[in-house]
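A single protein chain has been omitted; all remaining protein chains appear in their positions.
Per-chain residue numbering starts at 1, and chain names A and B are given in the order in which the chains are listed.
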Amino acid sequence: MKQLVIDFQKCNAGRDCAHECELECAIKVFKKDDPTLAALHIKAHEDGGGHAVICDQCGDCIVVCPSEALRRNKLGVVMLDKKVCVGCYMCIGFCEKGAFEYDPDWITPYKCTSCGVCVKVCPHGALQIVEVPEPAVRII
Amino acid sequence: MDQLVFDPSKVMAIDHTRRTEYLGALLAYRTGLRTLKEVAYTPSLPDRGYNNRSLYVNVDTLEVTEKPVTQQMKDVFIGGRGFGLYHLWNAVQPTTKWNDPENEIIISPGPVCGITQYAGTGKSLVVTLSPQTEIPIDSNVGGFFGPLLKFSGFDALELQGKSTKDVILFIDGVKGLIRIDEAPEGPVDSHVLGELLTHLYAENDADLPNVSVVSTGAAAEHSLIGMLNFSFYDRRRGCVRFKQAGRGGIGTVFRDKRIRAVVCRGPKVAGDLNHPADPETIARTGIKYHKEIREQDPHQCMMRRNGTAHIVEIMNAYDLLPVHNFQFGSHPDTHKIDSSYWQQRCTQTTVDGCWYGCSMACAKGADGVVLKTGPYQGHMVTVDGPEYENAAGLGSNCGVFDPDYLLELNFYCDTYGICTITYGTLTAFIMECYQRGILNKERTGGLELTWGNAEADLEMMHQMARGTGFGKVAGLGVKKMKAHFIAQGWGDPQLINDIGMENKGLEYSQYMSKESLAQQGGYALTNKGPQHDEAWLIFMDMVNKQLPTFEAKAEALYYFPLFRTWFGLNGFCKLPWNDVVPADNSSQPEPQKVPEHVQNYVDLFTATTGIKITKEDLIMQSARVYNFQRVFNIRMGKGLRLHDAAPYRSLGPVTREEYESRTERYDKQLLDELGIDPAGKSTEEKMALHRTWRTDRFSQLMDSVYTRRGWTLDGVPTLERLRELGLDAFPEVVAVVKQFI
Partner (left out) sequence: MGVIVVNEEPLGWHEGMTVRDILRAKNYRFPMLIIHVNGLLIAKPDYGTTTVPDSAIVQVIHLISGG
């Protein structure tokens, strides 16, 4: 499956960039000029390191979704079908990575779909889409 | 705190495609329906939780009308059970009987019902005059019907009249039509009918989850203990499942009206259909709660794995599991029917909420059950549950510790439209009568109803569904059976009355109140009868010793019934309140109340309706409806102190064996509490001392509770209390009370 990964050897947690990845995601994917509405968030740690909130396509949310709105597509990416989603936000509450989010303006939540638009704009080349095996289904 | 470890390798692999299908009759149904009445209406969606109209249907005159939901109704009765009681009050007279055409069945979901972001928000409340208690009964039920009814444009549905032929009421909230059809000959049992009608009324496969069916089963036609099934479509299993409005015989009223089913088809559900005033607060509160479940539930009750069945072993460990008609509190075979077994038997890889957004997901199901008896012998079915009440009532209380039979009993109760709690308690009573010679093989028409005889038990259930044999007698319920056995001269009347576990005509639910005075009140001093949904105080009282005085017990019996009434006004489920608690709950003041969750409920109400309330207002909202219901009972000629009387089995040891199973405890009580040295006294003498002491304590408890509730010592709400609650605005209510003051 396709997974977005970040290399913190290259990414300095936004200290020497303008968070191009977040902005690009917000504008291109969600048509909003607001990086807080992006599907990935790069946060700087006090001690110098960084931390990224990104969906790793683990599939936990597929298991909890009551309406079967979440499914893997052909590339193994967890996709949300807005027409089916009932807006219960269990996916948000059960995602251990905090990667599922919502915007008060929409009823359905959103997350990263490994589309890769952010990869292209990172000035340090820290982001990458990789192919990894699908994890086993976890009962939660 | 040795939690059970879940082993996924033990989960059964079930091939759903082998489940028996009942769609054969689809064509016959489609062509066989004869439309009696069709009315067009304008569908609507709620605004801030209310559509501001309700639907009235008379199945006899075929009248179909919309009624406004007034501001006064919303202010005083809120919704749900409140609306149900309000409509019922207006529909009936003090002389109305349950099977009179005036009696109504009201289904109302409540203003918060239908939001999808918080757990337990899909409940409907069903109210009618009960054939068992002859006063209003209310039942809180899941399934999709309530939310879909709201999204079709109605805050309540009133069903009145008695049809002469079987009818199906169909509400199409998408097309805006209401239809009453005469139903062709065909099945009435819910697992068949529910599947059939879901497929009949859904436009296509994607539409299946938008259809919900209310139905009952064959036993509702021949007994007083019929219940209603509310369906929901389980997408993963690809099957129609049910939640039950169980208590008090609502299904019996339904069939007496010759209603075969009520079907609602609503729009596709989305997260904003309830149009709350403040969706952001609802979203925030819901997500916080989902996280809490994810983090805490695996270390607390494991509701997501076990549902309520997890308390089977707990109750057994605390000597509180009803065994052999509430004689004993534990049994060596309990491990055969506790949650470690159900974890393996219930399918675990799925989402078991009875409405969207329920992260607690207690609605477990056992798939691939092949039936051994009855009309569906050999069929492979999915059984809902078993919940704690079923495992305890159909299981330990009757001495049935064979899980396969337990599932079969559970299945047939559901599909025949029998309340499992009631059936468990009445069968336990019958079996004890059998043990004590009050009944025998001759009197039961050949059924050997000894403890644990599941085959005879099942046969009695099949008889109940056919309306034959001893099953028909059993279907009268404990109260009428007691009178019948006594009239036949079949045993010592006092013994029969002592061991028949009913109050107000309703059977006790499955907890042992014998050693907890507060719980004795929690059962008997209720509005509808002994169901634990008003108060469950056994741990607080008996184990924690937190309620040492009559005043403390009375305070608990004031607060908890009111707090819990509120769930039913709004369309909430009780379980998410306290079957998980926040990590820091233990350091909060009054942790039993789960303060953070109480605040969640306050926030959800305010965010839905836009009406700002506090946690004190919440209690006031309930108090209005609770006292109104008490007055309603009085209006129906009940509702007084004498109607709150409890069978002695619920208060103390009736028999020698019971006393001797707990000699140490009881002897110590004689010494500590009564100052009497038990040494040298016979068991009978000691039992008599206990009886006087316990009966007296119960009476003192009544005094304290009535006083705290603002009632006279006869159990009548005082005029002052009615004024405080604003119920003096209803002259009819005041008039009822005046007769007693």
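We take it that a residue touches a chain if its C-beta (ideal position, glycine included) is under 8 Å from a C-beta of that chain, and two chains touch if they have at least 3 such contacts.
Worth saying up front: this structure is predicted, and the values here are computed from it rather than measured.
For the chain that's been dropped from view, list the shown partners it touches.
Answer for the hidden chain's contacts among shown chains: B.
Please identify which residue in B:Arg443, B:His532, B:Lys686 or B:Arg709 touches the non-displayed chain.
B:His532
Would you indicate which residue among B:Thr281, B:Thr350, B:Thr450 or B:Asn578 is in contact with the undisplayed chain?
Checking the options B:Thr281, B:Thr350, B:Thr450 or B:Asn578, the one contacting the hidden chain is B:Asn578.
Among B:Thr308, B:Gln327 or B:Gln348, exactly one should touch the missing chain; which is it?
For the chain that is not drawn, the touching residue is B:Thr308.
If the missing chain were put back, which residues of chain B would it touch?
Answer for chain B: residues 1-3, 299-302, 308, 310-311, 313-314, 317-318, 388, 511, 532, 536-537, 539-540, 543-546, 574, 578-579, 581, 585-587, 591-592, 594 touch the chain left out.
In this section, only the chains that are shown with their structure count from here on.
CA centre of chain A versus CA centre of chain B: separation in Å?
Roughly 43 Å separates the two chain centres.
For the complex, which residues does chain B have touching chain A?
Within the complex, chain B touches chain A at residues 6, 8, 116-117, 209, 235-236, 268-272, 279-280, 283, 286-291, 293-294, 304, 348-349, 351, 353, 356-359.
Quick check on the complex: what are the chain A residues that touch chain B?
63-68, 83, 85-90, 92-94, 96, 102, 104, 107-108, 137, 139-140
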